[in-house]
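Note that one protein chain is taken out, while the other chains of the complex remain in position.
What follows is chain A.
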Amino acid sequence: MASSSDFALSVPSELESVLRLRTVDYFITRRPWLDLYGVNVRPVAPFGSASRKPYVESALIHQCLPDELLFEVFARMTPYDLGKASCVCRKWRYTIRNPVFWRVACLKAWQLSGVVENYRILQSKYDGSWRKMWLSRPRLRTDGIYVSRNTYIRAGVAEWKITNPVHLVCYFRYMRFFPSGRFLYKNSSQKIKDVVKFMNFRSSKVDSVFGGHYTLSDDKVEAAVLYPGMRPTVLRIRLSVRGTTPGANNRMDLISLVTSGVNNSEASAPEEDILGVVEGWRDDETHNPDVPAVSHKRGMTPFVFVPFDQVETSVFNLPVEKMDYYVPG
């Protein structure tokens, strides 16, 4: 039996008069909403919003450092590290959204197009957002090496109990690009951690690293490298760049790989002109009858990008027996 003492609420005045009139005890109908009248309820911010909790700043760097100095720290980082830093916390994400960082990165990465052309593309394709350009426009990464791992099986020599031996041969194509329009190419069975120190312009002929020139239009790369020597050969490589996540640009598919001969006058032309020399050549064209044009069909595995700081630990260093046969996605 409920009695008036059970009720926390005070009996509103309009009912009191009624109570006094009757002699029988009526149960007071609970009207809990009457309690809320006149009480101020503070709105609660949605979970995760900045105004939800009183902002207790635990990180020393945010307490001590004014925003301009944090900006200066980020100004010295590579775009890859900037992308990483913007996942660390909200404050950093908002600081890194500043278009200045992305403008600098874009103008450097696509310097071959020229500043004017880059601004034009910015307005027409990417809504004036440098960050969108960085994430969506295909580019060739220069902070590491593109590696294509190819394998084939070769018959071995039968000996003792092994009657039909086969060897799994593994070789790599290495390509390193520079923003200036040059690139380096090496074809070898050496592992990436041994090759990386030779992939620069100081390498000698012994290291068999060859330099060439490339152009990038949209996602298509046209590259040409000259193998000097008695029978000068030009290697023409066509690739298309893509990425596993937006902005990653970590895969290149080989569209065609053609070796053909060049005649002596073309071979002695300055190195920058090699692309101009082979421009417009058909796939079967060769300018040196000793070197037939060969469009290679094997060894066309897609290239995978390995950044410099992952070269030592990359799976590409594993010996053949321990490698997973995988198709790069």
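Heads up, the rule we're going with is that a contact is a pair of C-beta atoms (placed from the backbone, for glycine too) under 8 Å apart; a residue touches a chain by one contact, two chains touch by 3 or more; residues count from 1.
The working rule: contacts and distances are computed from a predicted model.
Per UniProt, the protein behind the absent chain is "SKP1-like protein 11 isoform X3"; the candidates were "SKP1-like protein 11 isoform X3", "Armadillo repeat-containing protein 8", "Rhodanese- sulfurtransferase" or "Nucleolar GTP-binding protein 1". Among A:L36, A:C87 or A:V206, only A:C87 touches the chain left out of the display. In the complete assembly, the contact with the undisplayed chain comes from A:A59, out of A:A59, A:V100 or A:A158.
Among A:V73, A:V100 or A:I255, only A:V73 touches the chain left out of the display. Interface with the hidden chain, as seen from chain A, comprises residues 47-48, 50, 56, 58-62, 64-66, 69, 72-73, 76-78, 81, 83-85, 87-91, 245, 309.
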